[in-house]
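See structure below.
Missing here: one protein chain of the complex. Every other protein chain is in place.
After this line comes chain A, so read on.
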Amino acid sequence: MGRLFAVALLLFVAACSGGENAVPGGGGKIDALLAKAPVYTGQVTPGSAVDRIKKRGKLLIGGSQDAPLLSQLDPISGELTGFDAYLGKLLAHYLVGKPSTELLSATSETREPLLANGTVDVIIQTYTITPARKERVAFAGPYYQSGQSIAVRKGTSGITKPADLAGKTVIVGANTPGVKAVKDAAPTANIVEFGSDPECLTALKQGRGEAYVQDQAILVADASKDSELRLVGEPFTEDPYGIGIKHGDAEFQKFVDDWLREIGKSGLWQDVWKQTIGTVVTGDAPSPPAIAS
């Protein structure tokens, strides 16, 4: 019960805090990254997205506050930390010369409208590039190659590959790519969704399902803190994450693509990876995924 209360309290604190993160106060990791970050000095077309963002002096990002390692609000420092969050700050730095970002909490049902009506400039939120979505939004990137993995309670037998999930109850994070991944790998699996990763973990341990399917990086982080959890095999999907941009804005898409290529080449991308996902995934930083021209 104590742990449950702590989780509830954290959720409450995270929900109450605003999304403004104008000054990188005390965030040591991000400061080191910003020291190496490039700033755009080229031509700016008047009236373009880049022009708009420069004039505003702030990048409006649609994202999450509750994704560990990717975009999570640190309840103590008030800083947004994680791979997606740092990339957002670096992109803001590239655009306006300082890491001025404002995060709007987006969800899978609000992302496309937020971009279409111009509420946010970009979506950086484990946004998997799919053909259906490409008809509604433009994607820069991919900037990260992820995959869904399976975790089980220690001592569980009979689940060694995705097909073994058939007929079993599988816990999945609500609105994550895992929902489709499980449906594709084992159509007869019974999917149960919970709102957040801690809830999914609690549900798995309380026996609400036999397996938990989630992004591998998050599962690795969970397993590093919890000896009851076992990961099964390697990721069984390939989810390329892209930066969502207003549909049809090819100029801004190319701008972000160029920036991604630049930080990939300079090694900054790898540094971001090491500071975030690399703190739980062992081994060297992977090379950034190739960006489709």
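Quick note on the criterion: contacts are C-beta pairs under 8 Å (C-beta built on N, C-alpha and C of every residue); 3 or more make two chains touch, one makes a residue touch a chain; residues count from 1.
In this section, contacts and distances are computed from a predicted model.
Novice: Per UniProt, what's the omitted chain called: "Amino acid ABC transporter permease", "NADH-quinone oxidoreductase subunit H", "Monosaccharide-transporting ATPase" or "UspA domain-containing protein"?
Specialist: "Amino acid ABC transporter permease"
Novice: Could you tell which one of A:Gln43, A:Gln206, A:Ser227 or A:Thr282 touches the chain left off the display?
Specialist: The missing chain is touched by A:Gln206.
Novice: So which of A:Ala35, A:Ile76 or A:Ala132 would be touching the chain we can't see?
Specialist: Checking the options A:Ala35, A:Ile76 or A:Ala132, the one contacting the hidden chain is A:Ala132.
Novice: Who touches the missing chain here, A:Glu193, A:Asp226 or A:Glu262?
Specialist: Answering carefully, the residue with contact to the hidden chain is A:Glu193.
Novice: Pick out the residues on chain A that sit against the missing chain.
Specialist: 1, 4, 8, 108-110, 112-113, 130, 132-133, 135-137, 171, 174-175, 177, 179-180, 191-195, 199, 202-203, 206-208
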